[in-house]
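Omission of a single protein chain aside, the complex is shown with its protein chains in their original locations.
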Amino acid sequence: MVLILGGFYCVMGILPLFFANTAHIMNILIMILIWAVVASCWDVIMGFAGIFSFGQVAFYVIGAYASAILSVSLDIPPVFAIIMAGVITGVLGVIVGLPCLKLAGPYVALVTFAVHMTLIPFLKGPLGRAIGSGGSQGILTIPPINLLGVAFSSEHLVPFFYLTLFLTIICTLILALIIKSYWGTAFLALKDSENFATSLGISAFKYKLMVFAITSFITGLFGALYAHYVGMLSTKMLSMDVFTILMIMMVIGGIGKYPGVVVGAVVTVTISQLLAPLGMYRPLIMGAMVVILVLFLRDGVIGLAQKISPLQRKFG
Amino acid sequence: MVFEIIDVIISGLINGSVYALMAVGLTLVYGVTKAFNFAYGSFYNMGGYFAWMLLIPLGMIGGYFSVFFAAIPVLFAVGYLLEKVLVSPLRKHDDWEMKVMMLTLGLSLFMDFGYQAVFGPNIKSLPGMIEGTLEIGQVVLFHQDVAIFILSVGGMLCFGWILNNTRTGMAVQAVAQNPAGAQIVGIPKDFIFAATFAISTIMVGLGGILLCQKTFVDPMGSTNIMIKAWVITAFGGMGSISGSLYAAFILGMLEAFVGWHFGMIYVQIATLALLLVILAVRPQGLMGRE
Partner (left out) sequence: MKTLKFLVASLAIFMFVGPWAFAAETIKIGVPLAMTGAYAGSGDNYWKGIEMATNEINQSGGLLGKQIEIIRFDSQEFAPEIVMQGADYLCGKMKVSSIHAGWAGWGQDIRAYGKYDAPFFCDDGAMPSVDVYKSDPEKYYNTYFITDTGGDQANSMFNMLTALPYEYPNKKIVIINTDDTWGMEVGDTLSKRFKKIGWKVAKRETVPYGTNEWGPILTKVRRINPAIIHIEIPSSQEVITFFRQFIKKPTNSILSYGWSITPLEVLATMGKDADGIVGEMPAGMPAPVAPNPKAQAWVDKYMDIYKHAIPAGSWIAYTGVMAWADAVTAVGDEYNFKAVNKHLKEAGYEGLQGMIKFGENNTWHAQPAAPIVHYQVQNGQLVALYTDPPIKPYKDYKFQVPRWIKK
């Protein structure tokens, strides 16, 4: 696991050397990082903790808007706004998580998705506007991050890339730690047989809630990062596009086979970009790919790697 | 004022019958096979496009009767095949339910953009099934809406009766409640799974035809349909036909009244709020088991 993550960091780390001058590609790389983390959080919740949460995109957007509103309306420096946004999202994650834990599979999905669905009219409507969401126009002038006098934003792509990489490394390592730790084992036990695990004294409730909290925090943090990067936000972020792409990343990478999803992120975005000139046929091909992958590649790329190399059976 | 309220109630009933049509397929397929079909909305559109193809370019005679007649075997076949080829192999995987969701998500992408590639991205209009209006005093109703109401309520009640009062129906219920047990007793579990999926495809396809001729065939609309159906089935209780029927009408009425009194903008929030409240109190939905 660490090997894969490490390899990923190194490769990403040197890519800017080649592409620093092509804004377009730097953009894509930064988005890969951001999405890799969001998808990882989703993988941890769904694949690892077994909670069918569909609210990931919602938390991402909440984090983005929270930070944007904090820095635009309250003039809080972006550095703090981002962290605060992460915390706010984490808290919201807990609030959403509480009722979810009583529900079974698709119901959790529905409730978390309901959060996603409610966000759209909320942000566009009078309530949203009251707290500064900009209604359907969105927020157009989000200040860039300013740390120790160095500006990080879409005008300064390379520094921003490294900042994002730095945060990505931290967050993915946190997630890796969770999986490898006692919590990790607890989750595996809960997923395999909830009743038995509970009888052994493992509190499903506490662990699930912690997972909700941490993944929402990280997701919100990265949402906020996105907001300050792109400098503008709108409810268009809540379209099914992002949702679908994140799912595809998980399928390709292998659900529950962290950090496969990180690899999945790279692969998915690359394929998406390569297919872009095909317009309408792109989602068509990606949809077909997903179907085939789910059927034949049981555990995504990691599963494939596991089959090929017996040595890597240690991972996951 | 009274007439206004009657109007709103009628709107609510119309909404309800529409939603019932949308949701019944989903509750059936989930209740029995426990497979969550993300491509549900795309199947709905499949019905719409099928009808369009028959009626417009191919100019089929016999109008909607022929369309329904032709649709039933086609939809059954498609549903059956999809289940056998795509869904049942997944049952052997762990994380089966999640895999099905992901697969059907991919399938829905493929189908939706496939429609766009073949038929073009614009909405398509189907010729009306029944024209004309019915006037009762101050109230004016489309014949179409009345027909949809009768068909949806009647259809669901009929189907519910079949489930409870026939051998086949009982077999399906047995599989729903306890697949392993059902198999022991000699019920062909896999066949029932596939057949149920196929039947639910028929239902959502036919529902799609009925509703698309009332409005439009919209290739980008599948997600909304799926979400609506999902909300209703969850509200009513996954797997319960009568639950879905109640849920459809309750939510239909809610929409009509909230839309009338507060404004259409608040409808979605109100619907979701109600859903959350019900699920908090009764996590299995109105009439769900478990």
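Should a chain be cited, it is by its letter among A and B, assigned in written order, with residues numbered from 1 in that chain.
As a convention for this text, a residue touches a chain if its C-beta (ideal position, glycine included) is under 8 Å from a C-beta of that chain, and two chains touch if they have at least 3 such contacts.
Since we're looking at a predicted model, the values are computed, not measured.
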Query - Hidden-chain contact residue, picked from the options B:I14, B:A35 or B:I209 - result: B:I14
Report task. Write down which of A:K102, A:K206 or A:K236 is the residue touching the left-out chain. Result -> A:K236
Report task. Would you indicate which residue among B:S152, B:Q268 or B:Q284 is in contact with the undisplayed chain? Result -> B:Q268
**Report entry** Among B:V140, B:L157, B:I184 or B:A280, the residue in touch with the chain that has been omitted
**Finding:** B:V140
Query - Touching the absent chain when the full complex is considered, from A:P16, A:G50, A:G63 or A:G125 - result: A:G125
**Report entry** Contact footprint on chain A, counting only the chain that is left out
**Finding:** 22-25, 27-28, 31, 121, 124-125, 135-138, 140-141, 154-155, 226, 230-234, 236-237, 239, 241-242, 276-277, 279-280, 282-283
Report summary line: Residues on chain B facing the left-out chain by the touch rule are 4, 7-8, 10-11, 14-15, 18, 113, 116, 121-123, 125, 133, 140, 142, 215-216, 218, 220-221, 224, 255-257, 259-260, 263-265, 267-268
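Please note the rule applied: only the chains that are shown with their structure count from here on.
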Report task. Starting from the mean Cα coordinates of chain A and chain B, work out the distance between those two points in Å. Result -> 32
Report summary line: Per the touch rule above, chain B residues touching chain A in the complex are 30, 36, 86, 89-90, 93, 95, 97-99, 101-103, 105-114, 116-117, 121, 223, 227, 230-231, 234, 238, 265-266, 268-269, 272, 275-276, 279-280, 283-285, 290
Query - Contact set on chain A toward chain B in their complex - result: 46-47, 52, 99, 102-107, 109-111, 113-114, 117-118, 120-122, 125, 240, 244, 247-248, 250-251, 255-256, 280-284, 286-291, 293-295, 298
